[in-house]
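For this view, one protein chain was removed and the others were kept in their places.
Right after this comes chain A.
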Amino acid sequence: MPRPSQSQSQRSSTADRPNATQEVDEAHLITCMVKTILNLSINKSIIKRSDISHIALKGDSRLYTRLMPEVLFELESVYGYQLVDVESKGQKAMILCSTFETSSLDELSESYRRRYTFLFLILGYIFMKNGAVPEALLWDFLHSVGIEEQQEHECFGDPRKQFELFIKQAYLTRTKQSVEGMPEESVFLSWGVRAKHEVSKKAVLDAICKLMNRKPTDFKTQYIETQAETSESVEDDMDESE
């Protein structure tokens, strides 16, 4: 079991001294919250509000609400990260996303690059299928490009494991939908909250087109969506520079 961090034991001695200034305490707690969020997000997984409270604030939820605006400010202004809410079994949960997209693959390490390529294939396929696709069909598609669900791939490793990781990281999301003519609900895959925030539709469309040797404009619906995306981000940039 991991040992509590040094900052936690420091904090308990500060709390015992009644004349410690509140300002210094709050700055320290904000630092703890930021560090906790960063540490829990190293592998991009979904983090729970209760975890942050428990680890950084010793469970004090009033403090959480009061300090969070400053925490969000630090995450955005220093790191360019934002916390995005995600649905997680009724609990308050979120993911740490970048406020801008990773466009250049140079920024990524070799293992990240491979994972992103695999991810783009999946996201691209879903995008071309207008946003939602039965899970079984996805594996059929991957099989057609040489990726087998149960076999180790020389470039992408264990596809099933990587796929489940993408779900954990909120790049992909599973929803149950009832399909006409089918007795049970089917599991559909769509872009997760993280993909919607971090992945550019244009980049994905470009990647798919490269794979299929086609032009982006060949896919009207998708192309129009990417154009809408560009004008959205131009507006965001304009807002930022004010």
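Note that contacts are C-beta pairs under 8 Å (C-beta built on N, C-alpha and C of every residue); 3 or more make two chains touch, one makes a residue touch a chain; residues count from 1.
Following the convention adopted for this analysis, contacts and distances are computed from a predicted model.
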The complex's invisible chain, by UniProt name, from "Response regulatory domain-containing protein", "Calcium and integrin-binding family member 2", "Small ribosomal subunit protein uS5" or "Non-structural maintenance of chromosomes element 1 homolog": "Non-structural maintenance of chromosomes element 1 homolog"
Touching residues (missing chain, whole complex) on chain A: 1-3, 5-7, 31, 34-36, 38-40, 42-43, 45, 55, 77-81, 98-100, 103-104, 106-112
